[in-house]
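Apart from one protein chain that is not included, each protein chain of the complex appears where it belongs.
Residue numbering begins at 1 within each chain, and the chains themselves are lettered A and B in the order written.
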Amino acid sequence: MSLITPSHIQLNEEGRLKHFLTTEGLSQPLLTEILDTADSFISTQERNVKTVPLLRGKTVVNLFFENSTRTRSTFELAAKRLSANILNLDIARSATSKGETLMDTLWNLESMYSDMFVVRHADSGAAHFIAQHITPNVAVINAGDGRHAHPTQAMLDMLTIRREKGPFENLTVAIVGDILHSRVARSQIYALKTLGSTDIRVIGPNTLIPKDIESLGVRAYNNMAQGLKGVDVVIMLRLQKERMQAALLPSEAEYYRLFGLSTDKLALANPGAIVMHPGPINRGVEIESAVADGPQSVILKQVSNGIPMRMAVMAMAMGGQNQTRQEEG
Amino acid sequence: MKVQPQNTIVIQGGHVFDPQHSLDAVMDIFIENDTVVALGTPPQGFIANETINARGKMVFPGFIDLNAFLGEPGFSQKGTIASETRAAAQSGITILCSTPDSKPVIDSATLAALVQDKAQQAGYCRVQPIGALTAGLQGEQLSNMFALKDAGCVALSNQDASFQDSRVIQQCYHYAAGFDICVFSTPLDTALAHEGCMHEGPTSTHLGLAGNPVSAEISSMAQQLILCEETGTKLHFSRITSKQALDMVISAQQKGLAVTADVALGNLYFNDEDCADYNSLMHVTPVYRSQQDRQALLQGVNDGYLSICSNHRPHELAAKMAPFAATDAGISVLDSFAAAIFNLVDTGKLTLAAAIGALTALPAKAIDQPAGQIIPEGRADLCIADMKQACELSTEDLASKGHNNPWLGESLVGKVTCTINGGHIVYRA
Partner (left out) sequence: MSLPQPAALLDKMTRDLQNLTAQEQNEVVMIGIHTGGAWVAQQLHQSLKLDNDLGSLDISFYRDDFTQKGLHPQIKSSTLGDIEGKTVILVDDVIMSGRTIRAAMNELFDYGRPAKIILACLLDTGRRELPIQADVVGERVTLADDQRIKLSGPEPLALSMATIAKQGSPA
C-alpha cells in the first residue's frame, strides 16, 4: 500500500506548496525559496503601507482547537497584511466542546466558502487529516498539531538563523529542553537537516528525549556542557510545569541547574553564538533573564520575523492552490 | 430399517488437506446430515441429494477464529451477529469465538446463551463465546466463571481491559484452574503502555504519537507466566505482537507449561511503518510492531507455535474519520480473512500446512474442542477454496457492517468458494 504522508499531500503537481503541513520532506530549494519569500515580505513590513494585495478577496479562517492568542494573532495580522478577510474560530470554546466531531465541524465550515484554514489542534496528524478531507482548493496551514509539527515556527527560526549567522552548512545547532513533547523541535530538526546543518544536537534529561531521536539524524546529550561545546545556535524550549507532575522531572531547581541557560553555560558555546526561544519564555526556569535580554539573544527578532514568514507561506500555499485550480479548468 | 438421512452431500474431486490427520490427497467426502460419514469411498447405499464439484480446489476443515468482535449486543452501528457471522462464513469460518466486550459485557449465562442462540438463528457459523474473566470487565471482581463455562463459553478473558492489580490476576487464574477453565490473555502493562496508540519506535517519534513499548507486553507476560505456573491454569495468549513475546511462549512450552498463543492476522501483514501517513486503518489494538517482530511472528506460525485469529473489529465510518489517536482502534477483517491468509501462502510467506494448522488444529487445541478436523464420524464443518483465484474486494462486496477493512482494493490470491457448517451449505461463491 502506498503512503500518502503529510510531506506528499502538501505539494501540487508542479512541486509547489499548496498546503503547509510539515517541514519534513521539503527540498532544500523549496525551503530556501520560503526563506527568500519571507525576506521579501520583511521589506514590506518596514514601509508605510504594510499590506500587499496578493490575497485580496480571499477568506482565511483561523481554526484553533487549542488556545493560543499569540500565534493566532500573528496569523491574523499576516492574513490582513496580505489583504485577506480573516475569520477567527476558537473551537475550544464552541461546538466541539459540545461533542461535535472534527469531521462535522469541517463539513459545517464548507458552507462558508473559505480559501484557507490555519489550524492548531492537540492531535498529531490533525492538519494532515483536515487537508485530506476538506473540499479541494482550500489551503491548510498547520499552526501546530499535537507533538508532530509546527512548521511556521521552525521556518521563522530558520529565517532568523540565516539572517544572524549565515549559511547552514557550517553551523552547529543545539536544541535544549523537552524534546519529547515538542512539535517545534521536530520541525526545526527536519528543516536544519535539509538546509545543510550537519551537527544538530538535542540536550536534556533522558525522560524528555524520545527513544529513537537519533533516527532523525541528531545526537542526544544529557550533559549540557558537552552538548554546548562548539555550538553556534542555542535554541531553548519552554518547560511546561505539568512535566513536574508526570514522573518526568524531579523539580524546577534541578532542571535549571542542569539545563537552564545561564550566562555561565552560554559561555561554553562558541563566542557569538545566538540564543533563541520560540516563546513564551519562562524566566528562571529554562533561561536566565540576563541571557534572554542579553546581547546574544535574538528572541525578539524571532517574533518580528513571525509575520513575514507567515505571510510567505500563506501566499505560497494560496498560489499553489490557484495553480492547481487553473490546471483543473 | 435404516432411516434415510434428510440431507446428504458429496464433495467430489477436491484435494482434501488436513495436515493434523495426514490427509493430503484428492478424494471424495460423504456427508449425512451434520456428520462426515466417509472419506474416499461412499458408504453402502449412499445417495447424494447434493453434489459439490470441487475439482481443482482444496478442501480444508472449517476454520476456527479465536477472536472476533461481533458488535451485538450493544453496538449495532458497528455490527450484528448476523452480519458478522455471514462475513465469517464467507471466509470459511465454522467456529467463531466472540469477544466479551459487548454492551452489556458477556459476564452472565443469559448473555452467553443469547449470543449462541442468535448465531444459531442466523445460521452462518457456530459462535462459541469468550466470556468475561472479571465482572463487567472491570478487572476487580471475579465473574461467574463456572456458570459462563456451563453456558457454553469456551474460554474467559479480560479482552483489552486492565486489571486493578496483580492479585486480581492471580486470583482469577487460581479460581479458573480449579474448574479447568481456559483463560485467554492479551498481556499489557497499561502504565508502561502509557496510552500509546502505536508501537514505540522511530515512526512514533517522527509522527509525534504516544508510543506503546514492547516492554509493556512482555513484562506483563512474564508476570502472567509466573502466575500460570503457580496456579496451573490453562493459559492462551491472545494476539501477541512481538518477537520477544513469542520467544517467551516457546520457552514456557518447553518448560512444560500449558501455554498456547495466537497472532492477529494484521500483525502478519503490517508493521509500525505502515502508520507513517496517519492512516487510521493502522490504528489497532494490540498495536503493530516492527518489521522484525512481524517476520518473527510469521516464522512462529510456520514453526507451528501460533494460531492465527482475525481480531475482527468493525466500526462505523465516523469512528475512523478523525486524527489517528482520536479514532477507535480496530479493523474489519472477516471478509478478507481467508483470502489474506491464502495470499500469504501464495507469496511464500507461510507454508500451506502451517497456515491451515494455524486455522484448525491449533485453535481447536486452544479451546479444547473436537473441531478443525476432517475425520469419519466428525462434524461436517468444511470449506472449499480455489487457491489460484485472485480477487479484489470493494465496499459493495462486504458482508460485515464495518468498512474499515485495509485489504479493500487489494488483489489477493486464494478464495473460499464454499463453506459447510454442520452439513449445511452456508456460503457458496
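Note that a contact is a pair of C-beta atoms (placed from the backbone, for glycine too) under 8 Å apart; a residue touches a chain by one contact, two chains touch by 3 or more.
Predicted model, so just to flag it, every value in this text is computed and none were measured.
Put simply, the missing chain touches A once the whole complex is considered.
Screening A:43, A:69, A:111 or A:245 against the full complex identifies A:43 as the residue touching the chain left out.
Note that of A:191, A:276 or A:316, the residue touching the chain absent from this view is A:316.
The set of chain A residues touching the chain not shown comprises 16, 33, 36-37, 39-44, 47-49, 51-54, 315-316, 318-323, 326.
By definition in this document, only the chains that are shown with their structure count from here on.
Mean C-alpha position of chain A lies 45 Å from that of chain B. Put simply, chain B touches chain A in their complex at residues 200-202, 205-209, 211, 213, 274, 276-279, 318, 321-326, 406, 410. Contact residues on chain A toward chain B in their complex (touch as defined above): 1, 3-6, 8, 24, 101-103, 121, 123-126, 128-129, 133, 145-149, 183, 186, 210-213, 215-216.
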